[in-house]
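Entry: chain A
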Amino acid sequence: MRENVVIRTVVRMAVPFIQLFALYVILHGGSSAGGGFQGGVIFASAFILLGIAFGIDEARQRIQEKAVVIASSLGVYIFAGIGLLCILFGGNFLGYAAIPLPFDPPEVRGLMTEAVEVGIGITVMAVMTSIFYDIASKREEE
Partner candidate 1 sequence: MIEEFLAAVIMRYNYYMAVIIMLVGLYAMIAKSNLIKKIIGLNIFQTAIFLFYISISDVEGGTAPILVPGADVVYVNPLPHVLILTAIVVAVSTTAVALALVIRIYESYGSIEEDELLELGSERP
Partner candidate 2 sequence: MAAVQSAMPVCAVLLPLSAAVLILLSRRHENVREGWTILAAVANFAIVLSILPQILAGNRVECTLIELLPGIDVALRVDAFGMIFALTASGLWVATSFYSIGYMRTLREHALTRYFFSFAVAIAAALGIAFSANLLTMFVFYEILTVSTYPLVVHTETEEARRAGRKYFAYLLFAGVSFLFSVVLTYYLTGTTDFAPGGFLAGTGPVLLQQILFVTFLIGFAKAAWMPMHGWLPSAMVAPTPVSALLHAVAVVKAGVFGIVRVVCFVYGLELTAEIGMSTLLAAIAAATIILGSLFALQQDNLKRRLAYSTISQLSYILLGVALLTPMGITGAMIHIPFHGFMKITLFFCAGALIATAGKEYISDMKGIGRQMPVTMLMFAIGAIGICGLPPVCGLITKWYLVLGAMQAHQLIAFLVIITSSVLNIFYFFPIIHTAFFEEPDDGEQGVREAPLFMLVPLVITGVGSLLLFLAPDLPFLRLVELAVGELVGVLP
């Protein structure tokens, strides 16, 4: 791809806003339209946009494998970890109310819902990015 300054500049400017919006969507899942899946995909779209603008192979090199591995595991860890935490505090799996926080049960539940959404968001973001780059990057013939 020929370098196109306009595109690259616009992308560079847009990416932080997309990421911010993604965070908003993730974190506001409980109180308005949104949630971890939606936010995670939006977040991934920022990386995908970077890839399209700067060349996929180049962008791929920048996204470290380590980060993808850790992020995708981290998200599900958060989710499952919260579930197990509930067991630890005497509830059933994912019975958020059991977690002893100084709030009313519904508030605890709401809070935990947000936490879970963050976990979902991280995994979705990492996996979507990873899938996109795996599929899109040109690989040498076998």
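Here is the rule we use: contacts are C-beta pairs under 8 Å (C-beta built on N, C-alpha and C of every residue); 3 or more make two chains touch, one makes a residue touch a chain; residues count from 1.
With respect to how the candidates were assembled, all candidates are chains of the complex that A comes from, given by their letters.
Because the structure is a prediction, the values reported are computed rather than measured.
Within this complex, the numbered candidate that touches chain A among 1 or 2 is 1. Residue ranges of chain A in contact with candidate 1, taken from their complex: 31-33, 35, 37, 131, 134-135, 139, 141-142.
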